[in-house]
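Of the protein chains in this complex, one is absent; all others appear in place.
When the chains are written out, they are named A and B in that same order, and each has its own residue count from 1.
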Amino acid sequence: MYRQTEIINDASQNPSLGGSGETGDLIINVGPQHPATHGVLHLVITLNGETIKKVEPHLGFIHRSIEKMCESLSYRQFIYVTSRMDYLSSHINNHACALCVEKGLQVEIPPRAQVIRVLMDELTRIASHELWWGAMAMDLGAFTPFFHAFRERESINDIMEETCGARLTMNYIVPGGVMQDLHPNFQNKVKAFMQLYKRKIHEYDELVTGNIIFQNRMKNIGYLSPEDAISYGCSGPTARGSGVSCDIRKIYPYEIYDKLEFDEVLETAGDSFARYMIRIREMQQSIRIIEQLIDNIPEGDFQAKTKAVLKLPKGDFYSRVETARGELGVYIVSEGGTTPYRIKFRSPGFSNLSVLDHIARGSKLGDLVAMMGTLDLVIPDIDR
Amino acid sequence: MSKEINHKEPSSIPPSGGWGGYIKDVYRGVKSLLVGMKRTMYYFTHHKEIITQQYPDNRETLDLPDRFKGEVVMPHDEKNEHRCTGCQACELACPNGTIKVITQSVILADGRKKKAIDKLVYHLELCTMCNLCIVACPSDAIVMAQTFEHSVFDRNELTKILNNPGSKIMEGVE
Partner (left out) sequence: MWSFSHIANEMHEWLSKTFNPTLTLIIEMVIAGVAVIGLFAGLGLVLVIMERKVSAWMQIRLGPNRVGPKGMLQSLADTVKLLVKEGLTPDGADKFLFNLAPFIAMIVAMLLMAPIAFARDFQLWDMNIGVLYVSAVSSIMVISILIAGWSSNNKYSLMGAMRSGAQIVSYELSAGLSVLAIVVLTGSLQVSDIIQSQKDGWWIFKGHIPVIIAFVTFIIAVTAETNRAPFDLAEAESELTAGFHTEYSGMKFALFFLAEYVNVFIVCAIGATLFLGGWMPFHIGNWTDFNHVMDYIPSSIWFFGKTFFLIFVIMWFRWTFPRLRIDQLLNLEWKYLLPISMINLVVVTAMAILKWHF
């Protein structure tokens, strides 16, 4: 009985445990095993009643040293490892690496391969946002949307499975193009998916977006100002929710994004609801991109001719893409050999997580879960 | 869907003005809840929408796409011949040492010595199904099989020798 109060008081008095030294503070460990963190993230939360005073993320529970692993693999081999960083946009991660290698090799990518890559990128983005939507609703206590989101996501996974041979870690992109040509069923399946999506999309509004409880939980919560978004290095939907234009597809277009018609989705409110709406609207922009491309896949090679053993010239190369979570940067330093001398990944999740303490202070414990949901954290992406 | 939500509206919920606003708040809130309940009721009554696959029961009808990456196998023809020359391209291509090619030299009928495989050892437990070995293989000796039920009780069973005992290389494959 007494022990309980002692523990609580001790922690709050001890600054090394996250306490502020005031009595009445409650230190709670959220994670590494916790339903809301969706992975092995450990948050040390200082609470005053229900109000959050401080959030301290502790990382490293799923650190697999991917950067170091990549340094011992050849330029063809290291791409597959990056699928395991942000496993929900694994295709886009592979894309970023391939772009960087191609920059060093100075190869021209055939137009067909470019279109296939972009199509797959956008499908991955939709799949990732679908999963986020379901998990987000589940964080807020609504379980049903999770299964509804998975229905649409499942048809994307089927498309991926048919063309790439895997559902989650596709490893479909190789330096110079894609590994295999599109499956003959690809176009029909994508069209069927888009029809399904358009038929079901109003349910997202009915179940979650329009719901008064949901809106009250999301609006005016977790405000992130544009200045803070920039200074914390946020990217992707997290920053765009604060009105910071940072879509890599628009400002540093790669592949054929500069020839496509799509809007960079921006919201100005900067709260959780804005970040939520960004992703919902981004899915429609992705659908728009797919609609433009699906009937216009150029004929030709799906892979450029490359040497059997790839060697990057001496120098450093940087490429960046827009994943479902934000900007992914790949930085390769080459000494001219078959393996990279150093690889650095600038992962979106890491920077987006850093903002959590800033936006969570002063709000309720229940809101923390909602905010983490809107940051769309994938823990292996943070730790790498 | 974005049409239904007015994005121009300031993100905060406007404070309800007086009694009219209060009643409007209640009305709007209740309506949004009823819309959601209607949707779940639709699915409650429409069991045709259920998409669950009852996996172990539908084993017979389950057809995986031909590109599905389940495990690496080496196809043999009816004469127990494979196409592997023992060139070790797959071993080099593999990022995590899944494949080990153990070669031996055989003496052909005309007296020439030739390199051929003794064993092609495949560690399924290390494989990430990245498909790089299949792409690297110059003679299409290995392919991806569409099996996926790989769980075994003893991990030694996951180390497989891909070439059949007594098999030899197909005529004409160099």
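Quick notes
Operating definition for what follows: a residue touches a chain if its C-beta (ideal position, glycine included) is under 8 Å from a C-beta of that chain, and two chains touch if they have at least 3 such contacts.
As the structure is a computational prediction, the values presented were derived from the model and not from experiment.
When you scan A:40, A:62 or A:142 for touch with the missing chain, the hit is A:142. Remark: the omitted chain is touched by one listed residue; of A:72, A:195 or A:216 this is A:216.
Which of A:103, A:151 or A:358 touches the hidden chain is settled by the complete complex: it is A:151. As for the chain not pictured, it touches chain B at residues 26, 33, 36-37, 39-41, 43-44, 47, 49-52, 54.
Residues of chain A in touch with the missing chain: 1, 3-4, 7-8, 26-28, 34-36, 50, 137-144, 146-148, 151, 207-208, 211, 213-214, 216-217, 364-369.
Here is the rule we go by: only the chains that are shown with their structure count from here on.
Taking each chain's centre as the mean of its C-alpha atoms, chain A lies 21 Å from chain B. Here chain A touches chain B in the complex through residues 73, 76-78, 80-81, 144, 151, 154, 161-166, 169, 171, 174, 179-180, 183, 201-213, 215-216, 219-220, 267, 269, 271, 273-274, 277, 280-281, 284, going by the rule given at the top. Across the interface of their complex, chain A is touched by residues 1-2, 4-5, 7, 10-13, 28-29, 32-33, 35-36, 38-40, 51, 64-65, 67-69, 93-95, 128-132, 135, 144 of chain B.
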